[in-house]
Every structure is written in structure tokens, then in C-alpha cells.
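What you see is the complex with one protein chain gone and the rest in place.
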Amino acid sequence: MERVFVAVRLKSPDPGAATALSTLRRVMPDCAPVQLSRYDLWEFDMKPGTSDTVPGMISHFTDIVNPNKHLSFILTQGQPPPGENPGLDWTGVLVRDHADSRSMNWSTLLPRRGFPVERVRWGVLWRFGFGTDAGSIGELAMRASLSESRDSGLLANPVSQEALPWK
Amino acid sequence: MTPDRNELQTEIRNRGLAMTVDEAERLHGIFGRMPSPLEFHLFDIMWSEHCSYKSSRKLLKTLPTRASQVVIGPGEDAGVVRFCTHQGTDYDIVVAHESHNHPSQVLPVEGAATGVGGIVRDVYCMGADVIGSLDLLRFGDPLGRYGERCRGIARGVVEGIWQYGNALGVPNLGGDTEFHPGYDDNCLVNVVALGIVRHDRVVHSYVPVEARQEPYVFILTGKPTDDTGFGGATFASADLDGELGMKSVQVADPFLKRILAQANLDVLDYLFETGVAFGFKDLGAGGIACVTSEMAAHGGLGIHVNLDDVPVSIPGLPPEVAACSETQERFGFAVPAKVAGGVLAIYNEKYELPRLFPGARAAVIGHFTQDPVYRVTHCGTEAACAPAEAITEGVFYDRPHAPAEVSIPDPVELPCSPGKDIPEMLLSVGGCSRGAVWSYYDSEVRGATVLRPGEADSCVILPVPGCPAGLAVSGDGNPWYGELDPFLGGAHAVAEAVRNVVSVGAVPLCATDCLNYGSPESPAVMHQFHRGIEGIADACRHLGFVEPGEPLPIVSGNVSFYNQSSSGRSIPPSPIVAVFGRIDDCSTAVDMVLKKPGNIIVLLGHRHPEFGGSLYYRKVLGHAGGRVPLFRGPLEAEMARWVIGKVRSREVSGSHDISTGGLALSAAEMVLASTGLGIALNAGADPVQLYSETPGYLLEMDPSCEGSLPGFAEVVGRVTHDGMLSGNGWSVDIQGIRERWADLLASIVWREEGV
Partner (left out) sequence: MKPRVAVVRFPGSNCEYETARALDACGMQGVIFNWNELSGAAGSGSCAWVLPGGFSFQDRVRAGAVAARERIMDVVYGDAVSGKPVLGICNGAQILVESGLVPGWRPGAVEASLSGNLAPGRTGYLSRWVFLRAVRGGVDKCPWLTDAGEAPIPLPIAHAEGRFVFRPADEAQALEMSVLRYCSPEGAPALDWPLNPNGSSFGAAGIMNPGGNVLAMMPHPERALNLHHVPPNLPGPWGELRRNRGPVSDPGPGASFFTGLARYLEVR
């Protein structure tokens, strides 16, 4: 098995990221970053020797990437997407449901269409751009993410979702 | 001073304009100088097909648009028609119909979402609350040569519609979905919206005459202006091209629209309570430039717009971009200066636009002037200065047209084995359930929906809380008829939508049309267009039911040309018509669910051997030709009147019109819609009786009605206990194929199991 990640973001400003950032600033100002970006993160477990077929495979499905509106990047585990503002310190959190139908359905559909895929997982990668004096940014990002109560955390519901660091 | 044509050509190319050099020359003549960049873009948009109807205007004038119930016909953003009186208050319905074809081909989700977003704005800005929408969708063959792309587009379009409409809180009242290889390169996304407004609170889209007595200002509200939509209005006037499409398709925001719609209602209340006259218009094609110039020109005034006061999300926009950008989710008001502060407070403070959406707010950006000049300034310099009425005058073309009729003869043999043919038709892309599409749509938000998609021929809602008057709506258009006979394509689009509305017991009040064709520069396409309009007009003249001698009025609509691939292949002629009807007492509304074993099944409209474009030809014989069913106006009208009367007197317990697939499929669909009852037809293996698509109705009635049927009616079967569809010597196990029929479209389009 070879694991390939594809991060997909909108070319235009992402309203989800804007709402998340303004909410964090309001309810958790101490954890709010300067910039917040949102990516759909697709994890493809490919059959051995087929990882280079991922770009060709997803070009068949505008549901995953539509080049007219999306930018997409092939990443390895934990690798930051290119193009982040170099004036900030960046860290990330990957939020995924323990079970979700998008992952399940693409895991079924792609092999049926003959693509060498073993499993697909979909999630949201939040990328936090903090000021250079922010301190331990990994911790801040995780605190901003895990919604333990309505006063604390926002981006992941810990009952049904996992939040994984994506440095 | 004569302009240099080469210089004009360079301007057109560098600015990405759609106008011709001749048009640019004429523009030069209006100004007597080289137009400014903003002037070029403004006129480019105003002279586009989308805004000026330059190739279609003359023909559109031949459509019947007047009838006693019409309050406002074509010309403003939406049509307005009298609907009901409840507790002493008169209510009108407001209807609008547009296409968003080209954007949806390139970006299906955003294109379709923006289509919904645009059409509801047209209804909101008449002062109405939007109470429903429907989508008339035409996709390419999902199993054909370009199936993968067509399936992706179909999935995306449905997603865009639900993401926008469900969030906005407008119930989706169905519509229809057809698949035809003629749409492989160019899908159609037609959108209809309907609203309700108090008759005394209909708002116009121009500055009122009171602005001659006191200062009036223009207020822009909603999303901050950006550059992404720049050039969108001219999009439909160029061949499909990915690059062009990228720049032009908008990002829609139903969340902001919902808040704006709510705030608009508060603003309307405030203005009506204050007692001032005002104008209200949405921003669509051409953005600020079009809305301000049209509002001023149609009110006989001028306006001075200061672009420095426009809230923007991108600083430093050039004046032509700020003025012509098609940023979504914006509205404009023309109000007396003295109430502007009150209006701004509702948007910016009560509804907190600036907090809820970065950069969103309402602002005064212009002042109406007595001299009829359109002036725009930007950073202290003049960006545009034109006589206001020149902007709205438009251009006009009388395009040549020449018939290029196709004539494919009917086959000689008409094999018929119902036990095999009927399942084959039901389990085809053309005959299977559209439930997969509807399952994504919220049809019940507002809590006023009585009949949902698939339960009857029309959706039915109760527009005014507490009032028993129901509103029925349906939209139709058959591409297979259109390509064989463009006249009948138009006539049957009207007739079928009328039947669908009549079938639930409603009296058709008005219609809207969207005329989807190829390039008007092709004489063959122009001929199709001529014939389509003639067909619509002919049907409308026969199918008026409100006052004797009056037609069914077309009160709003849209023309969409250039529906073609980059290789120039046009779509089938696709006039699509929506009809709106009223049921005085909605508790009499009839659905297509069978009610009682032993009831008789009555056929209205005797069958004729006319199979052109029929599902039987296409699916069972694989034949693409033949004679399309005739439009028999007087008979259609007579049948409709009879149905309306019988529903009103509660003598009809189930009804379904006859169209695609003929009597056999209509009967099968009634069984499929029911909860275990069946139909036994007294027909043998007779292709004319079973499969001809001669228009008509199937009604479930009490056996006691049998003796009093008119000449166009006959008893053709009975309701049974067994859940089967059967005839003399044949039967179809409907329950056995129900699941496959219901699931087929999902399996092909969403799960990609058909490939």
C-alpha cells in the first residue's frame, strides 16, 4: 500500500475559513491565529506501485478537484501545503470523522471504476498561521480545534471526530 | 470624428468585450469620442443578448402577454399576477424564469447555485417573499460517449441547487430532468422562482416620480464588491470556453442572502410605514452600472454614482470592474435621502451585516439627478458620462432564418409486447424515477407544501397562511419533440405544463418561458426559434382559462442563445415553459395516488398513431424520428375545463397526465406512486393505445361516473388490489421493479454503477 494525500483548496476566499477565524477571535482570542486556511484533505491508499496514478485518477472526478475553482497539491503525511505566508509560523490540524459517507462511498466507487485504490479517507486540514511570537503554536492550534465545551475549542467535535497534528 | 476600426478592434480584444466592431463604432458615435473603459464595458453588457434581447425582441413581442389577471407583464425583473383575496387583503404571485446554462457547464455546483441565487433576487426585488423554486434540468447522455462528464455535471448541478436553495429556505418544487445526447457539450439549467406579495405592496425597479420633487439617493446593500464576476453578462454571448468561464462564474452565498432577504422585508416594512415612494432592484448582469443606469433611465432621471463609496472586498478595483462586477448577493434601493439613515441602520446594525460577512454593509453610493445624465466618478475623476436613455435603448437585429427541417419517416413495423416493453421503458434513463434528484431538495421548508415532487403532476403549496387557495406549478419541455418539430416543441411545452397544473385541479393563471437555442447567427437556429415561439403563442392562445377569449399570458421569461459546443453543434431546440395555477380550495387538490379498488380509470383524449420522439420509439425500437403528436388546441382546452370542474366537485380521486411513454407509462406511474393498488387496463398489445404520446389524462373516478362521460373520454380500466399493471393477455409486476425504478438514476449518476 502506498499512501498519497491530496490537499484541495478554493482559488477564491474560503467562507468556511473566514467564519471559523472570526469565531475563534471572538470566543478564544488567545488561540486565534493571524491567518487560517482550510483544505479538503483526501488520503488515498493505493495499491503498491500505483501512487503516481493519483493525479490522473482524480482528474476524472470534478467532485474531488475542479481545476476551474480549485488548487490541489500532492502531499506526504504532515507536509505543509505550498504557498503559505512566510511571515507567519504555520502549523496544522487534520480533522476527520471516525466514520463518514464521503470516505466510504469513494472507497467503493473508485475501485469499481477500475482504479487501483484500497481505501479513501476524507477530512479537513486547517492550517494556522500564527505571529512569530505566539509561543507553542501546536498546542494553541489543538486547543482551538478540540471542542470540549461551548467555551473551549471549535473545529472538531471530539465525540465523533479525530484531530491530528499536521505540522 | 470617424473612429479607426482597427483601434476599436484592439479595444474589444484587449478588454475582452463581446460586442462587434460595428457596435463599437455605433457606441463611438453616441459619445462622439472614444468611450472610456467603463463606458465600453457598460454598453457591452447592455447590448449583450442577455440584457438587450437584440436578436429575439421582435419575435418575443408576438407572445401573448396580456390578460385580466396580469398586474405586471414582461419588462421588469419578474411578472406579477393577481392570486387571491384573504381577509380583505389582495395578494399577487410573482414569477420569474431564467437560465444558467453556460456557467453550470463549467462549474456545475457554483453555476447552478448562482442560478437559484439570481432568480430569487428577481422575485425579492418586486417586494415579494420567495415561496418556491423549481429547476428544469437538461443533461447529456449519462451512459453515452461523454457520460463521465455528464454524470459529474448532473451531480454538481443537483448539489449546487440543494446547497443554495435548502439553505436559503426556499422550498424546491421539483421541475424536471431530461437526458439527451444533444446536451453532452452544453447542459441546461433553467430556474424558476415564485413569490407572494400584497397587491398594494408591489415594488417597481425604477426611481419613482417623487424624485423630481425631493432628493433621492441610491443605496447599495449586501456583499462587498469584488472582481470575480467581471464580464459574466457577456458570457452567454460567446461560445463555451473554459478560460472565459473561470472568470465569469460567481461564488454564491445563500447564508448572506437569507439574512439580506430578512433584512429586506424589514426595510420594505419601514419604507411602507414611512409612506415614501421608492424603487428596488437586484444586482445581476452588469452589477452597479446596469442597476443604477436602468433605475435612473426608467424613471426619466439621471444619477451620479461615486465608486469611492462602494464597499469593496478588494481595494483598488479599476472603475470598470467596480462598476460592472457581478458580485452576488446585492440589492439596490432608490429612496428619499431623508430615510437613508433608517435603511442603513436596518442592514448594518439590526442585521449586523458587517459582523456576519467580512466587508458586507449597506451604503449610499449615488444621488439621482434631474438632468438625465448617467455619471460615474472614481477617485475624483469622471469614469463615465452618458445620456441615461442611450444606455437602456439597446441594439436590435433582424436575423435571417431559414428552415432546415429534419424529416425521418416512421418505421413500418410497430412491435408490441407490453410485458417486456413497459419494464424496459420504466427502467431506462428516460423513464425511471427522478426521486434521486428530489431526495436532495428541501421541498417543505416554510411549512406550506401540500404536494411534493412525484406525488402529483404539479407541486402544490399554500402561499398565504390561513388562506385555502393553493398554488400549483409545473415546468416542461420535451427535447425529442423540439428536434423533430420546433413548432410542436414549443406548443407541447405549454400544453404539458398546463395539463400538469390542471391535473391537480388548478386553473392556469400565467406562464413563463425560457427559450434555449443555439446561435442566433445561424439561420437554421433562428428558424427553430421562430417556430418555437409560434408554437408557444399558439398554445397560449388556446389555453387561457381565467376570462373567456383571453390567452394564457406569458408574464416573464428569458432567452438563452449560443447553447452549442466549441465545434458549433447546437442543442436541440429547447423551449421550456412553466405554468402557475390556482386551486380555490386546496383541500380538493388531487394527486396521482390510487385510492380505491373498483374505481374506474378514465382516459381523456383518444389515442392517435403519432409516435415521433416517443419513449417507445427511442427505447423499444431505437428509432429517432417520426411524426410528433399534434397539438389540438380546442380539445386540450375542453379536456382541461372538464378536469378542473370534476376535481372541484370532488369526483376525481386520482389523476395523471399522459405524456412520455403514453397511456402505459402514465398508468404504471400511478401504480408506482401508490401504496399497493394496481390497474387493470382493458387493452391488449395495442401500441397506439398503450404507447402513443397523444396528449391526454388518466383519471381515477367512482364507477357511478361512467354514464356521464363526454365524447373525449372513455373507461379504459379499473383499480385493482393486486399492485400489478395488466391488460388483456399481459401483465407487469410493478412491485417487482419498483426498487430498481426508484434507484436507477442514483445508481448511474451518483454511484457510477452503470459503467
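General observations
Which chain is which? They are A and B, in the order written, and residues in each are numbered from 1.
Assume a residue touches a chain if its C-beta (ideal position, glycine included) is under 8 Å from a C-beta of that chain, and two chains touch if they have at least 3 such contacts.
In this text, all values refer to a predicted model and were calculated from it rather than measured experimentally.
One chain is not displayed; in the complete assembly it touches the shown chains A, B. Listed residues B:352, B:393 or B:534: the one in touch with the omitted chain is B:352.
Touch with the chain omitted from the figure is made, among B:20, B:588 or B:682, by B:588. Within the whole complex, the absent chain has one touching residue among B:36, B:443 or B:563, and that is B:443. Summarising the interface, chain B meets the missing chain with residues 159, 162, 166-169, 253-255, 258-259, 262, 350-352, 356, 438-452, 455-456, 460, 462, 465, 468, 586-589, 591, 593, 595, 650, 673-675, 746-747, 750-751.
Of the residues in chain A, those that touch the hidden partner chain are 15-16, 19-20, 23, 26-27, 97-102, 104-105, 108, 147-151, 154-161.
Following the convention adopted for this analysis, only the chains that are shown with their structure count from here on.
One simple way to say how far apart two chains are is to compare their mean CA positions; for chain A and chain B this gives 38 Å. Chain A contributes residues 12-13, 15, 18, 22, 60-63, 66, 68-69, 105, 108-109, 112-113 to its touches with chain B in the complex.
In the complex of the two chains, the chain B residues touching chain A come out as 106-110, 148, 152-153, 155-156, 228, 242, 245-246, 249, 251, 253, 255, 313, 355, 358, 751-753, 755.
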